[in-house]
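The complex is shown incomplete by one protein chain, all other protein chains being positioned as in the whole.
After this line comes chain A, so read on.
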Amino acid sequence: MAVTADPPVRTRDRGGRDSLRLTGLLLALVLLGVVVVASLAFGAKFIPFGESWRLWWDNDGSSNAAIIHDLRLPRTMVGLMVGAALGLSGALMQALTLNPLAEPGLLGVNLGAATGVVLAIAFFGITTISGYVWFAFAGAALTSVVVFLLGNTGRSATPDRQILAGIAITTVMGSGIYAILVLRPEVFNKYRFWEVGSLGDVSVSAGWRVAPFVAIGIGLALALGPALNALAMGEETGRALGAHVMRTRLLGMLAVTLLCGGATAVVGPIYFVGLAVPHMTRMFTGPDQRWILLYSMVLAPVLLLLADIIGRVITAPSELQVGIVTAFVGAPVFIVLARRRRLAQL
């Protein structure tokens, strides 16, 4: 099967496009680095970039070092993890469902986590975030399992059935949550702070607890790229090419649960990031899922940390929760981009 390439024309020009994508990814990483340092520098007290950078690596015991190491560094690290998890789970959902408007919440993960938190507050008297984490995570995981089983009763677990099951479960649990909140106002007072999605009083220990799960989710998500590429041409074509449809979907949903469930358990539900980032990413990468996943993993924390910084700055000395800012900042950007050029679809 050797090719006698008479004129050595590289018809696919892989080198060219892939090196462009690689350059873009490196730029995105640099951007992420800048945003990380900015996240250390900005806040109620501004600490110049150079000093922030130096104090990050050299904890000299000054009050500025304490601000960075005790407050801003944990917050930034959790933001990195949560952002990467949300971006990846959004990209996965869109690839699994072949729907550019899908987002991880459709599987009921967010509401599942919320239910866990409400139960923890209402019936177990737990009031700290590191205490909620397991309840939130268990709620998210259980919900995904139930949604998967419900959506799987027929011939096969198609993404459409999964989403329908997710919507049904979400409705039921939403009502359940409101019933508890209405009857128990003191629960509502605690729950509402979790519910807006915030990096503000996040606990590092909560972050550490879910980190292994998020790490597994990241590994799974990146490994699924090639199979998702094959399935993007339809289930039959994908199978004919050698992709394992059921396995890919199962592992994909598992990864969504680990990533989105883990992120939500730590910081509360944050919408929009998982929807918008993979969508915007496609404009640069084209429809190759391997690149979409990588880009989403890097760009989503950029958006999340930027939103967090803005939330800290505009209402200083108090702050606006990141869940609120992502929507306020992200939505207009999204609309501008969508109007400027037709969004590359799946």
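Just so we're on the same page, contacts are C-beta pairs under 8 Å (C-beta built on N, C-alpha and C of every residue); 3 or more make two chains touch, one makes a residue touch a chain; residues count from 1.
Heads up, the rule we're going with is that contacts and distances are computed from a predicted model.
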item	value
Protein name as given in UniProt for the chain not displayed, "Acyl-CoA dehydrogenase", "HPr-rel-A system PqqD family protein", "ABC transporter ATP-binding protein" or "MoxR family ATPase"	"ABC transporter ATP-binding protein"
Per the touch definition above, residue among A:Leu101, A:Leu149 or A:Met233 touching the missing chain	A:Met233
Residues of chain A in contact with the chain not shown	1-3, 5, 9-14, 98, 155, 223, 226-227, 229-230, 232-234, 236-237, 239-244, 282, 286-288, 290, 344-346
